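Removed: one protein chain of the complex. Kept in place: all other protein chains.
Moving on, here comes subunit A:
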Amino acid sequence: MAVNGVYKPDMNRVPTGEFFLPSRRTNGFGVQAEDTKICVIMVGLPARGKSLIAQKVVRYLHWLSIKAKIFNVGQYRRTATPNPTAEFFDTSNSEGEKLRMAAAEAAVSDMCRYFANGEGLIAILDATNSTKARRRWVQERCRSEGIETLYVESKCDEESTIMSNILEVKTTSPDYVGQDPEVAAQDFRNRIRNYEKVYQTIDEDESDMTYVKLIDVGQRVIINQIQDYLQSRVVYYLMNLHIRPRSIWLSRHGESKYNLEGKIGGDADISDRGELYAKALPGLVKKSVGDNRKLTVWTSTLKRTIQTARFLEFEKLEWKALDELDSGVCDGLTYAEIEERYPDDFKQRDEDKYNYRYLGGESYRDVVIRLEPIIMELERSENILIVTHQAILRCIYAYFMNVPQERSPWMEVPLHTLIKLTPKAYSTQEERLKADIPAVSTFREKGSSAKHQ
């Protein structure tokens, strides 16, 4: 993996072998806790960030180990009508109307099956659901299946937000694959106009329903009839979201003296090569961020991240929550020493790295819990650069890239590399910028004791 002393990253690499799956919610005797089934129903005109929101909610829930799935009505519709024009969405077009209803039917049926099979706790119905009649229909379908409903309306009249969404959709939406962007944008505007003719916002008539209405990107929020904790948790997350374009940059600290010695944890200074990275970082950031963009730098409270970020001329915040995973009694040891002194622990950690908790320290699961404020703040903020540690970065990266929890602790996160993540409606884009400064590898493969290079 190291070529000429330069470490080559492979963050998406997945180790093979059996993974310990998260514990099931039974007690082993068939006693099953009552679980709520919630259908989150998106409501709103096109280009209001519905798909982006749906995708984020699913990622967030996965990150919390709650199974969730999106049912995108558009995808069902596309199987019959792959590249429809705006006329298709005209309500006076009875053929289009019929096909769209059939797509909604198919999506809702699949969703009911998903719940019936116990595949998850939350489903997200991603469609415009722009009329009261359509919402009532979904409501009735869910009620007959014992599924709770939570309507999420994104209402936004801010021209600039809508425009940036249109720009994005015309380039990324499957409906406009291979089309001239200008033509696509015009068609998309016409499509929105057709929806506007029939659009009914959620109002007093629907006060019996559970809903949250996000007005102008969370400036105002109306929340009605929340029924349980899980719904409130989703609403809490939604309130922190915005749909303006932004990016997040992630970097590990520069190589530390402990890295050189192969020790984990501690609060060591950065090495000479780490110092080089710290000096190179402002240029790297400038190249990736561009000029005139407001950026805030977050570091942990440990020396190696603060030292790494110290040449960056942006506002900086230190977060205790970004400190490295606490390795308890193993703090300051090398992997070889851990294997020697705590052989059972070493083995157990390999078996279930996500849940394994160092003696007197933390597990990845613990870290995810303490990162909750960080994730919420990240969602609320715009452009953020985070300089932090390997385990923490894995967790944050896993959140944005939807990496399953049994895999995230095994991802390689190279030193001296700047990662840029840009959330888009259908996925998160990733770019990497490598500073050409050699560093040791701190990656330990499953089952090895990682003699550090």
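By definition in this document, contacts are C-beta pairs under 8 Å (C-beta built on N, C-alpha and C of every residue); 3 or more make two chains touch, one makes a residue touch a chain; residues count from 1.
Simple rule for what comes next: contacts and distances are computed from a predicted model.
*Asks:* Match the chain absent from this complex view to the correct UniProt protein name in "Ataxin-2-like protein", "Elongator complex protein 2", "UV-stimulated scaffold protein A C-terminal domain-containing protein" or "Coatomer subunit epsilon".
*Replies:* "Elongator complex protein 2"
*Asks:* In the whole complex, not just what's shown, which of A:Gly218, A:Pro404 or A:Pro438 touches the removed chain?
*Replies:* Selected residue, touching the omitted chain: A:Gly218.
*Asks:* For the chain left out of this view, which of A:Ala80, A:Ala102, A:Met163 or A:Leu317 touches it?
*Replies:* A:Leu317
*Asks:* So which of A:Asn93, A:Asn240 or A:Asn383 would be touching the chain we can't see?
*Replies:* Residue touching the chain left out of view: A:Asn240.
*Asks:* May I ask you to list the residues on subunit A that touch the chain which is not drawn?
*Replies:* 25-29, 31-34, 207, 218-226, 228-230, 232-233, 235-236, 239-240, 242, 301, 317, 319-321, 323, 357, 359, 369-370, 373, 376-377, 380
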